[in-house]
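After the structure tokens below, expect a handful of questions from me.
Apart from one protein chain that is not included, each protein chain of the complex appears where it belongs.
For clarity, chains are labelled A and B in written order, and residue numbers in each chain start from 1.
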Amino acid sequence: MKRFANFVWKELLHILRDYRTLLILFGMPVAQVLLFGFAITNEIRDAKIAILDFAKDNTTREISNKILSSGYFMLYENLQSPNDIEPAFRKGKIKEVIIFEPGFGANLERFGKANVQLVADASDPNFANMVIGYTTSIIADYQSELSKGKTLPASINPEIKMLYNPNLKSVFMFVPGLMSVILLLVSAMMTSISITKEKELGTMEVLLVSPLNPFQIIVGKVIPYLLLSLVNTATVLVMSKFVFRVPIVGSLPLLIAESTLFLITALSLGILISTISNNQQTAMMISLGALMLPTIILSGYIFPVENMPLILQWISNIIPARWYIRIVKGIMLKGVSFNYIWMETLILFGMTVFFIAVSIKKFKIRLE
Amino acid sequence: MNYAVTVNNISKSFGKTKAVESVSFNVEKGELFGFIGPDGAGKTTLFRMLTTLLLPESGEAVVDGFDIVKDFKKIRGSVGYMPGRFSLYQDLSVEENLKFFARVFGTTIEANYELIKDIYIFLEPFRKRRAGKLSGGMKQKLALCCALIHKPGVLFLDEPTTGVDPVSRNEFWEMLGKLKEGGITILVSTPYMDEASKCDRIALMQKGKILDIGFLNDIISKYEKPVYALRSGDMHKLILDLRAAENTDSVYSFGDYLHYTDSRGEAVEEDMKKILISKGHTDIVFKQINPGIEDCFMSLMNK
Partner (left out) sequence: MGENQIISVSDLTKKFGSFTAVDKISFDVRPGEIFGFLGANGAGKTTAMRMLCGLSLPTSGKATVAGFDVYRQTESIKKNIGYMSQKFSLYEDLTVKENIDFYGGVYGLSRERRKEKTEFLIDLLKIEEARNKLIKSLPLGWKQKLAFSIAIIHEPKIVFLDEPTGGVDPITRRQFWDMIYEAADRNVTVFVTTHYMDEAEYCSRVSMMVDGRIAALDKPEKLKEQFGVGTMHEVFVKLARPAA
């Protein structure tokens, strides 16, 4: 037993003396708790909506105010015609459109019932459900207040339509996110591991003392992963279309072009990680801890970014996957054209250039 | 410029440790130059500076006509380098490794085949085997071929014979001898003292400094005291007795003999034999010998 305790003590010493491991051992759980704690909420807050009010009477105004002052919703714009609905969703900012039928208030007064249509962006089915749920409960609340002291109860019928994902299949939400995670995994992590492996084995030394300049070495290492990742992307797309029946509403060439851009972003991240890691283990830990984890949590892959505290939303902005997921959702599920995603594309492009520039600066052409 | 390599007062520290301290020397074209010293002597750090993998903290050096700081790219494109750990691609075959390194330097295996022919004979039967599955001696030969394949003017071999058995080591030095005839300048580092005799000139290194440098015979001739080789029937007792004796300057085991130097300096043979007999030793052999490189190294270490 003493022998065993002795051994345990030694193992503890090893761990305590390795500062990098300590950082991860104690730092990671704290970061994870914070991230998960704040990121996962089942409430909504300031969700952006649009209202198409055909009636424009007191009743609809009251209902709108009630909805907008609840704290859960925020008015993004007032729509004027049904043709505005699709474009509004395409822009990607609003999550729901509330449509009041013409003569809403009068109908309610005279016939005791009126119709309101709730159209939600179901490319994120969970969120859409929440939004619809909150809206209908506010409307129901209004309805019961209205019915107080009346002989005939008032009845407001919300008709619900889920756009882009009528069956609320969660796989629609997952596929774009999944693509980004897979690409990140293969491109960033494998690239960084491949380069640091060369350093660890010592063959990097030999490569450096050769006519190959560092740029050639890096690009040479990266190209196979680029090709592999393109194959992966194709596989995921094929599988999602034929196995899960996720539609590709928009332009396929555009999707592939944007995916290639994201690929290059991920590859440049991989290179950057390799310049700050001396061995494969470090490269892997940084890839997983500093790249993969924040991507899964903060990119909007699973948890809607709009629900998170402001600071996490800001951090989410620097996560490349976030922009890519938006682009993919737009093209695959909403069929948007480039006009709608030029900003996201530009952001990705800018990030890539930045990562490459820093990598070049940090790449060690010598051994120290 | 007649020299293949000139080094002028070069130094390098890592934190508080001085890995290389004010080292200066020249290597002639076509010379086989050996750096002899144990681990920690600074040989690897020195080689890394000369192959431009590390920057010196002070001093200059010129390799093959190029400055190691300003013209490092040119040096990288022309020298051959075999670092300490047989740096080959373990999962590529012998052939694939050779082809790769040839292409990296913009040449082909055929172009310089003459140079590696004598070495490649050993590897030929294994040419499709993965480098990772070769024995130590074979890996060493392959690494040498890969370093040579582009016909470098200067070749740096960092401890190529470490951990390898004496027969393979012998073969390796024979191969180096033949390469030299092709006009390549070769700088080799090694911890094995006996390999000093296989070089044209040598530098003895210890703790970052050069203890001595030059032709083997010149270094040996600098050894001032006479050296004696002794044996007796009980070697263990012999060394203990000599250590306790009052006139002993140094006594070290050297295989089946002891090497002894006396503080008195003059002819001490008769005197020592008497003392040993009186201590009960039999079968005494006591003769003066020429000091070897190891004797010199140890004496220089102690200075």
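Here, a residue touches a chain if its C-beta (ideal position, glycine included) is under 8 Å from a C-beta of that chain, and two chains touch if they have at least 3 such contacts.
Fair warning: this is a prediction, and the values are worked out from it, not measured in the lab.
Annotation: of B:Gly106, B:Gly132 or B:Pro166, B:Pro166 touches the absent chain (contact as defined above). Only one residue in the set B:Gln90, B:Thr107, B:Gln206 or B:Asn247 touches the chain that does not appear here, and it is B:Gln206. From the options B:Leu98, B:Ile116, B:Met193 or B:Leu276, the residue with contact to the chain not on display is B:Met193.
For subunit A, the list of residues touching the undisplayed chain reads 2-3, 6-7, 9-10, 13-14, 17-18.
Residues of subunit B that touch the chain left out of the display are 37-40, 122, 125-126, 134-138, 162-168, 170-171, 191-194, 206, 236, 252-256, 294, 297-298, 301-302.
Heads up, the rule we're going with is that only the chains that are shown with their structure count from here on.
Each chain gets a centre from the mean of its Cα atoms; for subunit A and subunit B, those two points are 60 Å apart. Those residues of subunit B lying in contact with subunit A across their complex are 48, 51-55, 73, 75-77, 79, 81, 83-85, 87-90, 101, 104-106, 146.
Those residues of subunit A whose C-beta lies close enough to touch subunit B in the complex are 201-203, 205-213, 366-368.
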